[in-house]
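The complex appears here minus one protein chain, its other protein chains still in place.
Entry: chain A
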Amino acid sequence: MSATKTERVCVVAGAGAWPFYLATGAWVGPENRRFGDASRLGFYSGRHIQGLAPRVLHVAASLPLTHEDAATRALSGDPVERRLGEVLAAALHDGLTTPRVCVVLLSPPDDPDTASFEPVSHDADAAWTMFQRFVDLDRLRAARTTAELGS
């Protein structure tokens, strides 16, 4: 009998990523970011792993962060292009200025496909991650503190 494989979550660090996700349903960061075998993203900020792990719906590894790209995509008839354009427009509005970005479209906060759990607190002195860490979804659901997640 084979055990059911748990989903992997890539927990990304960054104070701005969490509110950006809540506002846009997406993550924006440096181009060509890799997420390994993760099917979901998590968010670490304010010494917590926030309590939502949305599903990764689409990854655009490298897009120009320009008003031309944002406008052309946002007014496209293609729903994925439209979402990418909206996210670029939101990133530009937030003051992001890097020339190219990686955009990850995620299941929205209120979507049943977005996994929810109690926020996981981090009590140690050093940050739990300053970049990204991978963790099983089942462990996130069971843990109350990052110490219970193991290394």
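Some observations on this one:
Keep in mind that, in the parts below, contacts are C-beta pairs under 8 Å (C-beta built on N, C-alpha and C of every residue); 3 or more make two chains touch, one makes a residue touch a chain; residues count from 1.
What we mean here is this: contacts and distances are computed from a predicted model.
One subunit of the complex is not drawn; among "Cytochrome bc1 complex Rieske iron-sulfur subunit", "Ion-translocating oxidoreductase complex subunit G", "DNA-binding transcriptional regulator BolA" or "RelA/SpoT domain-containing protein", its UniProt record names it "RelA/SpoT domain-containing protein".
Residue A:A23 is the one among A:A23, A:V59, A:A127 or A:A142 that touches the chain not shown.
In the full complex, chain A touches the omitted chain through residues 23, 66-68, 70-72, 74-75, 77-79, 82, 86, 89-90, 92-93.
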